[in-house]
Every structure is written in structure tokens, then in C-alpha cells.
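First, the structure itself, so that you have it in front of you.
Removed from the display is one protein chain of the complex; every other protein chain stays in position.
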Amino acid sequence: MPMMTAAQYEESLRRLNLVVYMFGKRVENVVDDPIIRPSMLAVAQTYALAHRPEYEDIMTAGSHLNGARINRFTHIHQSTVDLVKKSKMGRLLGRNTGCCFQRCVGMDALNALSIVTYNMDQELGSPYHKRFLKYLAYVQENDLTCDGAMTDPKGDRSLPPHQQPDPDVFVHIVAETAEGIVVRGAKAHQTGAVNSHEIIVMPTMAMRAEDRDYAVSFALPSDAPGITYIIGRQSCDTRKLEDGLLDRGNTRFGGHEALVVLEDVLVPWERVFMCREYGYAGELVEKFAAYHRQSYACKVGVGDVLIGAAQTAAEYNNVAKASHVKDKIIEMNHLNETLYCGCIACASEGHCEPSGTYAVNTLLANVHKQNVTRLPYEISRIAQDIAGGLMVTLPSEADLQSPETGKWLEKYFAAKGEVPTINRLRILRLIENLTLGTAAVGYLTESMHGAGSPQAQRIMIARLVNMAQKKRAAQNLCGIEEE
Amino acid sequence: MPMMTAAQYEESLRRLNLVVYMFGKRVENVVDDPIIRPSMLAVAQTYALAHRPEYEDIMTAGSHLNGARINRFTHIHQSTVDLVKKSKMGRLLGRNTGCCFQRCVGMDALNALSIVTYNMDQELGSPYHKRFLKYLAYVQENDLTCDGAMTDPKGDRSLPPHQQPDPDVFVHIVAETAEGIVVRGAKAHQTGAVNSHEIIVMPTMAMRAEDRDYAVSFALPSDAPGITYIIGRQSCDTRKLEDGLLDRGNTRFGGHEALVVLEDVLVPWERVFMCREYGYAGELVEKFAAYHRQSYACKVGVGDVLIGAAQTAAEYNNVAKASHVKDKIIEMNHLNETLYCGCIACASEGHCEPSGTYAVNTLLANVHKQNVTRLPYEISRIAQDIAGGLMVTLPSEADLQSPETGKWLEKYFAAKGEVPTINRLRILRLIENLTLGTAAVGYLTESMHGAGSPQAQRIMIARLVNMAQKKRAAQNLCGIEEE
Amino acid sequence: MPMMTAAQYEESLRRLNLVVYMFGKRVENVVDDPIIRPSMLAVAQTYALAHRPEYEDIMTAGSHLNGARINRFTHIHQSTVDLVKKSKMGRLLGRNTGCCFQRCVGMDALNALSIVTYNMDQELGSPYHKRFLKYLAYVQENDLTCDGAMTDPKGDRSLPPHQQPDPDVFVHIVAETAEGIVVRGAKAHQTGAVNSHEIIVMPTMAMRAEDRDYAVSFALPSDAPGITYIIGRQSCDTRKLEDGLLDRGNTRFGGHEALVVLEDVLVPWERVFMCREYGYAGELVEKFAAYHRQSYACKVGVGDVLIGAAQTAAEYNNVAKASHVKDKIIEMNHLNETLYCGCIACASEGHCEPSGTYAVNTLLANVHKQNVTRLPYEISRIAQDIAGGLMVTLPSEADLQSPETGKWLEKYFAAKGEVPTINRLRILRLIENLTLGTAAVGYLTESMHGAGSPQAQRIMIARLVNMAQKKRAAQNLCGIEEE
Partner (left out) sequence: MPMMTAAQYEESLRRLNLVVYMFGKRVENVVDDPIIRPSMLAVAQTYALAHRPEYEDIMTAGSHLNGARINRFTHIHQSTVDLVKKSKMGRLLGRNTGCCFQRCVGMDALNALSIVTYNMDQELGSPYHKRFLKYLAYVQENDLTCDGAMTDPKGDRSLPPHQQPDPDVFVHIVAETAEGIVVRGAKAHQTGAVNSHEIIVMPTMAMRAEDRDYAVSFALPSDAPGITYIIGRQSCDTRKLEDGLLDRGNTRFGGHEALVVLEDVLVPWERVFMCREYGYAGELVEKFAAYHRQSYACKVGVGDVLIGAAQTAAEYNNVAKASHVKDKIIEMNHLNETLYCGCIACASEGHCEPSGTYAVNTLLANVHKQNVTRLPYEISRIAQDIAGGLMVTLPSEADLQSPETGKWLEKYFAAKGEVPTINRLRILRLIENLTLGTAAVGYLTESMHGAGSPQAQRIMIARLVNMAQKKRAAQNLCGIEEE
């Protein structure tokens, strides 16, 4: 089967029977819901661009299973070149959508599982890798979007899973049958969950023997019985319910996150990839985290949009040639390209795992993600500087359209020369969207916490640097003998 | 007449007949409009706290006109102690409301006019100061809230007012009659405009002879014929229209900005404080700007709220004792108190102007404001770090109340120990409000552009430092003779 | 006796019989030693400027003991105005000397003792305050320079004094006689020690009962038997031994630090201000630290010199009008004035202690010092940016004077227009001095660690902010009831 088109992807979602709640009510038509739809359209871009010849090299790959041309989001990385292309794909789609396009998390889960299931089978004689490859073939063949689900609610953070007052605050096995395992729990912050065909569940952290029931990884169709989705709300979400597009800022795309509740869901054995092998939970988390920290390459693309918006606003305001404005644009670019260096370097310095999968350089992936928790905030601050205060005092599109007030807005908010006033307002709304609105959720807060909060990266950096080598180098130079 | 209570203030607003538009429609009942009302309640706090004995010293002063106890917002500063109390009042109210309480801009306009009208009369023999004092007595006696209106739309920023294709993009005199002057134009970004009894208009920048018609300052009742208000929209503004309070974050207060259009409005002579004396426009702008840059003392109070919210969130998440969390809270406090140092120092280093009014140290006021364009962004970034990602993925209050989904949210978002889950959600919504929502407009973007954008402060800093003294000091130490 | 002149101060030092070592040898003539002398001349400026009428208000005060006009460095602060003048005196002298002028530490010790000895006497009926006042009168009458000695070597930082393998790593009482106490130990990093008439010793931290012998404070003449000084070396110290002044950068002034060893030194009872009252050691440390953190006002003055040098270098290089250079100078000034705000605010927000002494606001003094550990580094970085690489590749003054190479340096390092080449080199050497050389020790590293390392300030900030108030403010706004 060839790769799906965007239209086919949309159709495929219509065939799902998801249980989705938002604003306290069941969403009957998920695909057409005005709040959810822009996020679906963002995922659809991952399908659409794969058919564009100019992006073929970036967006597609040859399957290592059968050589078929597949969407890169379903690909297992076979080289550092693949890893670098993954980073470039993230930037491309970030620039294309100006938001979170949601599909990377499934790609990262597949790649992490390809490594860890292999290692498990080698060491334990388990059947996981074989199962995984069969599942992967299914995903590739049907060009599916997968949600990679890792973050548990975690309850009291000072207690391990098995000591929690409520055992369900981490996903766990509650029963085992001939057909499979029955699981219960929830996964929080699930990006793009209701735009996915599949949900791939992984443990949220390393586990010990007492927590063996929590060391579990598996895949489910997104509409498997027992799964409930509750959509999180975002800053300015309801502007998508209003008439007119202007006040949305990004008139085309968006993102969403959901709480995914698993209420005694049956997982058939052929979809179980880890079942109580607690010793491998940590490895799966680390592999996934490293891949996913690389995936924040996408924020470079969103940064491109914000820089382009700031430059456009400066031109419309006729201040683009002021030296301080030019300098601020340079600074935005400098910071954005600094991020780019991180996602390229961790990819080009990748290595081959025993399974044949290429993994990123974990240290540099963590360094990259740590910068992602900082630099977009500064880029955003500068964008607000350049945009000017009008960005947050601008009346609504309805005021612009109103016969009573529209004339005043046209008169007093006129942009430079021949530029239509409405275009000035559009670009300001886009900057608002990216720095305060729905897209700020992705560009800022998700940059902070997605793929692990800043402290998680710092712990990894401390663990991964070769401190002994550095100490020896210093001691050698100042005359301290080998200890 | 004694100082008004909050209730009396609200009543006084009901007697106004303002022409206000929002979302393309006339607002019939401004005071009770659900979007505007929280901003009115924030102003009302400036009345309420003035009656609280514990705040009397900060919130009130003895009028230099007649010794009566008046609200400090209507006071002309008589000492550096007054100036320091003004900064403390800003912090107190910022902490009390968690948003922009809007009344400082009128106080700053009154004080700036008290200086400049005096200087004009001394040098020109004009009647402005006498008029001003009479007007001031009226404001003090009636405990009025004044909007200080400075920012013109400005059109093409590379042209002076008289060369603009549309002459109205700066407020100007279009006619002069026996009763007064007739003015036309608009003022943008007017904070708290529709909660004000009075509008005090000032020129937006220094003027030259050709722009004499634009060198104009005057006061108008806020409901004078010919004035139209168009309310700007803020991130998440319509959450105030929803059922329930939780998703608002700040359940009590807010702010607003408006475009104020003056369409051939008559200003009686006794309310005209500058009329074509273009040589004084620059001084009025600078005095007002210096006072108003000091006024960003309020952001220290909003910072207090955000720090308190972050600490509360950390405690509810049971991570408050983690060393990195403690360190981040310290950093937030350090940055916030650094801001406090700025607004205290520019006040305590103030000086007496010829009129007897005390002015702030202009250099330090600009330094303070410049820091306000930076540090709240970093405080906000850290707050998002501490809050965790749930802040932007949390479902709506309706989901919490719904019988179908509420149980899941209760179960999976439970906070530490005895803390009710809803309280955890409340504090996260407050952080969202302050860093992405309606209050972020004030805490971030307004901090950037209010009282002048960052570059305006940089120009002032360059102008005000004693560079000759510094150069001489350096040259003297390295052996370079006096040039 | 009137205040000493600079010449009288120098003479008074010649009468001392100090035991000073440097480079492994006893320094026979301390006052004329080429490495030490510039530091003595810096202290001498504290005497010289006190006689200049234009600085009288800043540099002198009326003694609260007898009303005599005294050098402010011997004054007990009687008001917040005094505290503000202290900050201004620091900036003045920093700008005047471009280095550490060393005398503030004694002033801070005197003021701290004035508070704590009073409190001790009130609560314990001890004789310390009376003794202290007599000692103070002696210091004021003779216009003495005092070294305030606090920092002990501390040995193993994880152990309290009484558990240290070597009991002497904290100064302690080893015997008690009719005449007084005998003390042993050392104080490290003693700024200006050998330019002082007196050494005032204080404990280095809060003490417990087991460490009572370490809870000791007293004053000694700097040449008391048993005291040895070992001078620390600074970056580029030996340039002072070379012919020519150019390569020193600062041709006039410098600083020094010494290790002060106390080897069984007898302290007469009338000079003992604390003797085993361990409960007061912490208070003395905190009071001293707060005053001394304020004292880093001096770095603002050194910053003035560095800014003046950078501006001069830019003018000599003919790049002063480039927009990026102007912007960098503004940034240096902004950061420098931000520091100024800190030392002014902690002073103007001071309060009266029971003894009548005015103390600074401890929270703000800590915030100020914390900024001092950061901003001078950034100012220094920008200065190096503006200076250009020649600052570190410039040949020696001897090369400039040499007939063989001087012509090349003159030819190829010529500055703009009529500026003598040597002046360009002088200003670059000054920037080198301040950012890498002897003065960098004071402007950078001492800014980091003097008056407590950064972490010490962070602990105090955490302790002093009113977190309960902030939490309540946040909780109140989002609807969380009083807990």
C-alpha cells in the first residue's frame, strides 16, 4: 500500500470510534470539531509533504524491512544520515505548521522499541523483537500515526509505583489471560492523541523488582474498548469557535494534548513488547527520551515562523531598518540556529545499536533539549519587543468588520504604505498566537517540559560527560601526578 | 468629601455615559460586562485599600493643596518619601490584584503636569499652572480615576506629525473657539480607559514649530461627547464569559486596554494645560515617562503573586524541597527584588522641581524600566518550569465538574496528601493566567512596551549617564593627560 | 585631632612595625615596596578626598560621640541618609581609584559591632558596648584605617570548629589571663591588611556551645606581637616591578590581600568585644555581612572606570559611532546602574537598630551583592569586545620605547587622528588591568567571593523573603481558601 495522502489520512480517522471528552461533553465528531480539527490538519501535513517531490528526500525513506518507500515517521533510522534527516524533517514541518505536528512521538517510540526489544530478546530469549517487527510492518504498510505514551500521572512523586496509595497513577498490568494482558492507568499530556491510529505505551521511568507490574510496553488501536480521551485546554483555545480567522493568529494549524485513560483495556499478546521485564524499563525510557529530545528540532522551524513574523511586523511598521531592530532579528536567528546546531550535532554523532537501529548521541540530545527549555523563551521575548504593544491591545476581528468601529481601526492602525491594514493585524495576531496563545503552549511550555523537564536533562548531562578525562587533563597541566 | 469607597467608585462609574465597543458591538452596561468588570474591580482595590488602616500610610497622603487626607493616586509628590511610598503602593496593589490596576497612569500625568505647567507659566506668563491646580483640586476632592493618555497611533514612523498623509494619527487641535479648543485623533493602548472618570491627554513626543497644533495637553470627562472607546482583546479574554471561575486563573481581577478615539471633541479652556507651546511637549513627555517608568514597581507585586503561585504549585506537587526547585524559587525572588531595588532607588534619589513637586531620578527610572522589559520574562519562564506541563494540558473546569470525566481528573491529578485536587488545578490556572493568559498581557508584553519600549529607555540611558566623568576617571588612571 | 591627610596617613604607616612576607622574603619597607605601595596609595585616597570641599558631604560625617567632623569610614551610621552616602562614597572612591580601596571592611566591622555589643550588654549585662565605644572614640580621634577580619581558613568544611583535626583553622581563644585573652589562628583574604592601623577580628559564622572558644571578637594594633602577614599574589602583580608605567594599566593604584596569621597574640581586655558568647556570633556575622554586601557599591565606581575606558578606546579606534558599539556602551551603563540601584535601595530602606545604629535592609543588600557576582563579569566581557584583540597582543612598553621596534608600533598601532598612539595603548592596558590583571582580582573574583560567595547570598534571600505573604496573595486570587 502506498503512503497515505492527507485526504486519506483524514478519512482514516473518520473510521475510528474514539471516546473523546472536551469541556465536559463527549465529542461526537472528532475530525470536524473546530477546536480539534486544526491539530488534525497539522498531522495531515506530515502526509501531504511526503508526496511533494521537493521534500521526498527528507520526508520519506526506504523501509529496512522491505525497501518500500515509506513516510519517515514510520521509519527505523538506518544511518546517521537518517538521523540528520529526521532533524531536518522536524524543522521543515515546524516551519510549515507553526505548531506541534504531533507525529514524532510515535516515531521515537518505534525506534526506541526497535533497540530495546532486540536487546531483551538477545539476553532473555523473549519474543518481543519479532512481535515488534511484525507490528512495525503493519504501521509502515498502513502509514499509521502513532501516539507514543510515556508520562504517567505519578501521584506522590516521593513514592515508587507499588507504594502509591492509588496503584493506578502508573499504568500497570491488572490481569493476564490467554489472549493477553489487561492494563489500567492513564497517560498525561498526550500530544495529538486523538489524531492517532495507534497508541504505543511505555513505562515512565526505570523500575525495580517490586514494580514489575509497571514495567510494561504495548500498542493499542486508539479506539480500543476502555480508552477515554479528555482534551486539555490551551490558552486562547476557544478563538477557534469564533467567527472569522484573524484572531486565531495561525489560521490553519494547531495542536492538542489529552489525558488518556486506560480502564482495564485488553492488549493481545502480539501487541505486548515488554511484560514485567523491569530491568529494561529504564533503557526504554532513556532511548525514547534521547530520540524525543532530538525531536525538538521542530522548535527551530517554529522559530523560523516567529522570526519571519517579527521581520514582517517590523517591515509593516516601517522600522525594519532601525539598527536595534536589525540587531534583534539577528539575535533571534542566532539563538534559533544555535538550537539547530544541537539537533544536527546529536544526529550526526549518532551510532549504531546492536539491533541495527541508529541512535542519537545521548549527551548532545540532552544538551539540545536543555537549550530548547531556554532559547525559545528569549526568542519569544524579542519577538514581543519587535511587534510592539499593539499585539496585546488590538481589538477583535469583529471590531474590524463592524461598520461603527472598523473605520477607526483602519484609520488608526494603518500600516506602512501599500500594505493592507488587515495584514498588519494578521501578523500581530500570529505573534500573539506564538508567544501567548495556543502555539505558545507548544513553543514555550512544551519546549520546557516535553521529552522531560529541564532537570531531567541536567541529570543526564551530569551522568554522561567524561569527568574523569577532564579532571586528568587539568591535573596533568598543573603538575598533579596521577592519583 | 472623603475618599470614595470601592462601592462608591463602582456607583460613580454607573453614572457615566461612555461609548464603548467590544467584539464589534456597543457595550450597553460597561460596569457589569463580564469581560470588563474584573478590570473595574482591580481599580476598585485602589479605593478599597485606602480605607484599610494598615495601608493608610502607603495608600493615602495629605494634599499639599489643603492638607486633606486623599488617595495617593491623586497626590502631588512632596518628598522623596512620597516617591518611595508610591513605589511601595505599586507593589502592594500588584500583589493584591495580580494584574494591572490601571490607576497609576493618571497619577503620573497629574504629577508631570504639575511640573511642566509651572515651568511654562514662569517662563511664558501663561495661565496653565493655575488652571491645573484648580483641576487637581477637583480630582482630589472627588477622588477621581484619571486615564493618562499619551501614545498616538503615529502612522508612518519616519514622518513628523504635520507631514503625515492622515493628519489625525497624532491628536491635534482642529479648531479654536471662545469656549475652548476642538481636538481630533486617537490614543492607543489606553489602560483602564473605561474605568476612568477623566482622560488627561498629553503629546506623545517632542514637537517642533511646524507641529505646534500637536503640542496640546488637556483633560476631558471620560464621557465627553465625541469620545469612542474600542476595547482591545487579550489572550484568553473570553474565559470570563464561561461558566465557572477556575479556568480564569485569576478569579477576581483583570485589566483592559482600549483605543480611545477623539472625534472633534470640545475642550473648555479651563481644562487646557498646553496649547501649541511646542517647546514644552518634550519636557512633558520626559517627566511623564520617568514617573511612569517608576510605576512599573507594580510588576514586583505581580512577581510576588507568581512566586507565591510557583511555591504553592511546588508544594502541592510535593517537590518544594528538591534543591533545584528551591534554587529556582530563590532565583525568581532574586530577580524580583532586583526590580524592587530599581523602583526604590529612582524614588529615593528623587529631587525637587521648581514647582515643589518631587521628581524621580530619571536615569535610574529608565534603568528600572529596562530591567522590567527583561526580568519578568525570566521569572515567568522559571514559573513554567516549576509548574510542570500540566499547566497547559489540563482539561477544562467543565471536565472536572462532569460526572463522566470528573472522576478521572480527580483520580489522576490528585495533589499531595490532604490538598484538594481542585486547589492544585487552581494554582496551575493562575500560573497560566500570569504567563500566557490575560495577566501575561500585563506582566510580560505591557512590561515590555508600557511607558516606552526598551529602545526608548536605552536612548535615555545613553543621554543621562555622565560619560565625560567616566572617561576622565579612566584616562586619569592610565596616565592620559587632560585632553 | 583633625582628620589625617594622605601624607599623614602614609607617615603613620611608616611608624608601624609590621611583619610582612612576600615572594618568600620579609618585606623590610612595606610603605615603599613597589608591589604594595599602589594599594597604600588607594587607601590614601580615602584620606585625601575627605579634605576636598566638593566631597565633604560624602566623605565626612559628624561623630555621634562628640559631633566632631570625622572621616565617614570611622562613622557609625545615624540615618538612612548616612547609609546612602556610604554607598555613594563607595562609588566615588571606586571611580577615583579603579580598584579596591580597602577601607570599607573596617567601617563595616565597627558598625556591626556597634549593634551587637549593644544587644549583648542589654541582654547579658556585659561590658562590651562601653568598651567598644571607647575603642571607637580612639579610632575616630586618630582617623585610623581598620582591617575587618572575618574569614577563617575553615579546614574541612563539613566539620564544626571544635571537631577540626587542626583546631587553629578557626581563630580561637587559647588562654585567658588577667590582662586579656590569648588567641591563635588565621584570617584569609584580608584586603588591605598591611595598610591598616588596626585589625578587628570577628567570628566567621554562627557558633554553638561546643565552639564557644571560637566565638570571639577583638581589636589589635596591626603590629601587635605575634601577627604575621603573607601577601597574596595577583594576576600581573610583578608588572609593578618593571620599568615604565604603561604596562600596569592603572598607573596609580592597586589593592592587595594577605593571609594574617595570629600566633598566640595577647588581646587586652579593653579590646575584647565578644568572648565566648556563642549565641551572638551569628548575629555579628550577619550584620557585618549585610553592611559589607552593601559596600560592593564600590564596584559601580570601578564599572564607571571600565565604561569610560571602553568609550575612550572606541573613540581612539574611531568606532564610537557604530550603532553596535553605542548599544554595547549603553548595556554596560545599564548593568552598572542596575548595580547602583541595589546599593542605594538597601541603604534607603535601612532601619534603626536598638543601639541607634542604622542597618541596611538585609534582603536587598544580599540581592545587591548577588548581582555583583554576575554583572561585572558581563560588563567586563563587553569591554573586551569593544577594546578589540590588541588589548592582549600589544607588545610591551619597552618595545614601544626601543629604537628598533618603537617605530613599527607607532606606525602600525596609530590611533585615530591627533590622538597619540601611546594613549591608545594606555587605555587598552587599563582595560587589560581591569578585566585580566591586578584590578580584575577586585572587579571580578573579589566581586564573586568578597562579603560571601554567591550561595551565601542565595541562602539569605531564601530566608528573608516573605514567602507566606506571596503564597497567600496567589491563593487568594485563584480562589483557594485560607488553609
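Letters A, B and C mark the chains as written, and numbering starts fresh at 1 in each.
In this text, a residue touches a chain if its C-beta (ideal position, glycine included) is under 8 Å from a C-beta of that chain, and two chains touch if they have at least 3 such contacts.
Owing to the predicted nature of the structure, the values given are computational and were not obtained by experimental measurement.
Undergrad: Which listed residue, A:175, A:209 or A:467, touches the chain dropped from view?
TA: Spelled out, the listed residue whose C-beta touches the missing chain is A:467.
Undergrad: Taking the entire complex into account, which one of A:215, A:319 or A:345 touches the absent chain?
TA: Hidden-chain contact among the options goes to A:345.
Undergrad: Specify the residue from the set C:206, C:266, C:390 or C:467 that touches the hidden chain.
TA: That would be C:390, which touches the missing chain.
Undergrad: If the hidden chain were put back, which of A:167, A:221 or A:308 would touch it?
TA: A:308
Undergrad: Thinking of the whole complex, not just what is shown, which of C:247, C:286, C:304 or C:337 touches the missing chain?
TA: C:247
Undergrad: If you put the missing chain back, which residues of chain A would it touch?
TA: Residues of chain A in contact with the hidden chain: 84, 95-98, 245-246, 249-253, 304-309, 311-312, 326-327, 329-330, 333-334, 337-338, 340-342, 344-346, 348-349, 363-364, 367-368, 370-371, 423, 426-427, 429-430, 458, 461-462, 465, 467, 469-475, 477-480.
Undergrad: Residues of chain C in contact with the chain that isn't shown?
TA: Residues 21-26, 151, 153, 155-158, 166, 168-169, 186, 188-189, 228, 230-236, 238-239, 242, 247, 257-259, 261, 317-319, 322, 324, 373-374, 377-378, 380-381, 384-385, 388-396, 398-399, 401-402, 404-405, 408-409, 411-414, 416-417, 432, 436-437, 440-441, 444-446, 448-450, 453-455, 458 of chain C touch the chain absent from view.
Undergrad: If you put the missing chain back, which residues of chain B would it touch?
TA: Chain B touches the missing chain through residues 323-324, 327.
Note that only the chains that are shown with their structure count from here on.
Undergrad: If you average the Cα atoms of chain A and of chain B to get two centres, how far apart are those centres in Å?
TA: Roughly 38 Å separates the two chain centres.
Undergrad: Please report how many Å separate the Cα centroid of chain B from that of chain C, as a whole number.
TA: It comes to 40 Å between the two C-alpha centres.
Undergrad: Distance-wise, how many Å sit between the C-alpha centres of chain A and chain C, to the nearest whole number?
TA: Computed value for the inter-centroid distance: 52 Å.
Undergrad: Got the chain B residues that touch at least 2 other chains?
TA: 458
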